[in-house]
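A single protein chain has been removed from this complex, and every other one stays in its place.
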Amino acid sequence: MRTYLIKRILQGIPVLFALSLIIFFVINLAPGDPLAGMMDPHITSEDLARRREQLGLNESIIVRYFNWLKNALRGDFGRSMKVGRRPVAELLQERLPNSIILNVAAMLISWLLAVPIGIFSALKQYSLADHTITFFIFIGLSLPSFFFALLAIYIFSFKIPIFPIGGMRTPGAPFSILDILYHMALPAIAMGFLGIASMTRFTRSSMLEVVKQDYIRTARSKGLTEKVVIYKHALRNALIPIVTIFGLSIPGIFGGSIIIEQIFTWPGMGTLSVKAVFSRDYPVIMAVNMFYALITYLGNLIADVLYAVVDPRIRYD
Amino acid sequence: MSRRFLILCLMLLLVSSIALAADGPEYGGRFVDTEIGDWGEMFNPILYEAASDGDIIGLVFNGLVQYNSNLEIIPELAEKFEISEDGLTYTFYLHKGVKFHDGHELTAEDVAYTYTTLVHPDYTGVRGGDFLSIKGARDFRDGKADSVEGIKVIDDYTIQIITEETDSAFLAALTIGILPAHLLKNVPVAELENNEFNRQPIGTGPFTFHEYVSGQYWIGKAFDDYFLGRPYLDEYMYRIVAQSSLPMLFEKREIDVASLLPDHFKKVKELPTVKPFTSPRFQMLYMGVNQKSPKFVNKRVKQALLYGFNREVMVNAIFKGFGEVAHSVIPTVSWAYNGNMTKYNFNQITARKLLEEAGYNKLDKDGIRMNAEGQRLEIDFLCYQENTAITKVVELYQQMMKLIGVEVNITMMEFNALLDRVYNPDGWDFYIMYWGLTPDPDWSFALKSDAAWNDVFFVNEESDLLLDAGRKELDQEKRTEIYYEWQELVMQELPYYPLMFPTAATCLDVRVHGYNENQGPLGLLVGPEGTLYNKLWIPKAEQFRITQ
Partner (left out) sequence: MTQNNEVQESLIHGTTDKIESLWLIVWKRFKKNKLAVFGAIILVILSLSAIFAPLIAPYSLEEMDFMSMDQGPSKAHWLGTDSLGRDIFSRLLFAGRISLTVGLVAEGISLAIGVILGAISGFYGGKVDTLIMRLVDIFSCIPFLLLAITVVAVVGPSIYNLMVVIGIIGWTGTARLVRGEFLKLRNMEFIEGAKALGASDARLIFLHMLPNSFAPILVTATLGVGSTIMFEAALSYLGLGVQPPTPSWGNMIQSANDIIIFQDKPYMWLPPGIAILLAVLSINFLGDGLRDALDPRMQVN
């Protein structure tokens, strides 16, 4: 296990390196630069040329990449070119918690609902309840996320005004956790419900898979009560693949949902990264992407490790 | 105190406040303005780039001069100003007792610091261009001089600016906000952009920079010592909102003012709680016409492709009538607008005739025109994807061109990519975009041969001469003549197809008073005496009405 871990972590280094190269070149070869969009009658070509020079945009792309790499390896991701020349690390620090709380809340909602529903649905396979659940799952899987979010706002912020229309804090009110929770409710529910569909489906099939296994039959034939069979034997094994999903959803927690954040004007990583891409804010794009890549890689690793931890049959040597 | 007594008191208070409402401005309350998108977080008048930052800067800072609703430049921090006979020397007499938000008094030094920094060799912004016309500024920037010769502090309240040559656009540049020298003069100019000041600025404006929450909102608090009098409002808020939720926010009375899309405006203006306003604004929707395109060597083709486009339908169908067909690149509201130049009113017959004359007189099997060599008249049109209305304009154009036998191929691009693409003249004929203009009719920034934004490759000596002459001339009547001639030339050569001057559709909550009902193109918050930020007020009885 330990050698496996070390091997995987070491393998991550060239992966991240290759990724930084790809992302840097793709972003920098994209037409336009941070100044191209500034159409303003007061700005002269001389001003623009000076500014490009100052930002180092006139250097060759290879020089720029190695400059970036040199600084990044020292932990310096530079300053944003579009957000007040602020240090990129500071921007991430500001936005990251916002995304995390929203995504964790959404994940909690979807897991807490999806796992019981999925198990229930599996145990009552082919019943009316199972068919109804399956049907709604499929509808949930077939709805574009923005549509669901808009519907949620329309109903619960406007027609029945329980929740605010957007934002993360009541403007001007003192900082309070309750206030944030209140603003978070609707986006978290909208996002959570979208997650329910796939999670329920996953739990259901995982449970069905287990129930069919020989050891469950053996357990039953040994005369154990159905409750013991289900909760002691089946459930535990059915949860194995579900646990690995946790590892795989880690990057989602940090990455932030671009669409949900935009619709609810939630100041998270999603809105930051989209704005950065559209305005060619190179340092921010690089930092966000590299961070995301790192988290994804670690998430995959955690998923594999969790899998081995919960399932003793799997061994990494 | 018994509860009954308390209720009585409250009722009395309520009644008295309602009674007072009729009497005139009342202090207190919070005005909620809206911002779509996000801020660039550079709240420094000489360094900011995003227009949204400019909105906040406008509340926190003052310039020496400002525009009023009649588009005249009037004094602001300067009590008055004089321009010498030769038009080169500007003398500004500052208001006495103007305080920065930290209590420090504004003097001529602050003005000198701000302007000098703009042309400093290490200056890192893009707003210095206009100030290079100050005498000695160029030498200072190039490191050949230690100070700017043309910026002269006479005494604490008098400053003189001398320009190299006469420049009619120069005064407008002095609307830029004045920075507090006492806080910044020791910061190296190259480091200024990294200074905390930019996120906690201190100016002389009616509102102090109170609270900024990234991506959420900004709150300005009334500045008690504002030199033109404390604002009636206690707070001025900008709130980030999604465009799609504006109608809901108006209905819930969570916001006081916003510009709306035509469809939204039609709906929101029916609410009893809002007052609707429309006004022209300094903006133009236009098509850039690639002057290097081989298809446009014959001027008739350029003219035909404008004659064949029914812009009335465009304005009515796509913009629901919120705009007027543009016949010039200078907006109708400008004093320099020439109403008598060649107009390209929709005329398919003229369009077809011009195309025939240009040699495109055969039709292929699809009904597309060909010339004698069998070349089809195919046009490549670049369009950006971020704006659905613009996309519709291009689709409409495509259909209308089909009717006169011209095929239009649309290429959709991202906005930034389009701006990059147009600087390479190969492979495109048209692009479409908006220009946000200034009240001054000068077009040197885009239509002079060597201009920064000349992305249509318009090279015309006569036009250059006229633009230079217009910029050097200070007399408005003479300038008008120059721009009349220039507009006629532009409409003959057609570097742009001006399509439309949009109409701003704004709604304001009825509880707000003190704005300019006869607003000009600069909006509701600018009156004949300049900005009205400190004049806005909300009756006491309604100050609590907006849900918190």
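Here the chain labels run A and B in written order, and each chain numbers its own residues starting at 1.
Basically, a residue touches a chain if its C-beta (ideal position, glycine included) is under 8 Å from a C-beta of that chain, and two chains touch if they have at least 3 such contacts.
Values in this document were obtained by computation on a predicted structure and should not be read as measured data.
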Candidates B:40, B:63 or B:247 - the one touching the absent chain: B:247
Absent-chain contact - pick from B:267, B:292, B:376 or B:472: B:267
Residue touching the undisplayed chain, where the options are B:145, B:349 or B:412: B:412
Residue touching the undisplayed chain, where the options are A:54, A:249 or A:296: A:296
Absent-chain interface as seen on chain A, which is shown: 11-12, 14-16, 18-19, 22-23, 26-27, 29-31, 134, 138-139, 141-147, 150, 154, 212, 251, 255, 258-259, 262, 273-274, 277-278, 285, 288-289, 292-294, 296-297, 300
Those residues of chain B which, in the complete complex, touch the missing chain: 244-248, 261, 263-264, 267, 313, 317-318, 385-386, 388, 391-392, 395-396, 398-399, 410-414, 416-417
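Rule of thumb we're sticking to: only the chains that are shown with their structure count from here on.
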Residues of chain B touching chain A in the complex: 30, 32, 38, 40-43, 49-50, 124-130, 132, 173, 193-194, 198-199, 211, 213-217, 219, 235, 237, 239-242, 244-245, 248-249, 251-252, 254, 414-417, 419-421, 433, 435-438, 442, 445-446, 450-453, 548
Interface residues, chain A side, partner chain B - complex: 30-33, 35-48, 50-51, 54, 79, 82-86, 94-95, 150, 153, 157-158, 161, 165-173, 262-265, 267, 271, 275, 278-280
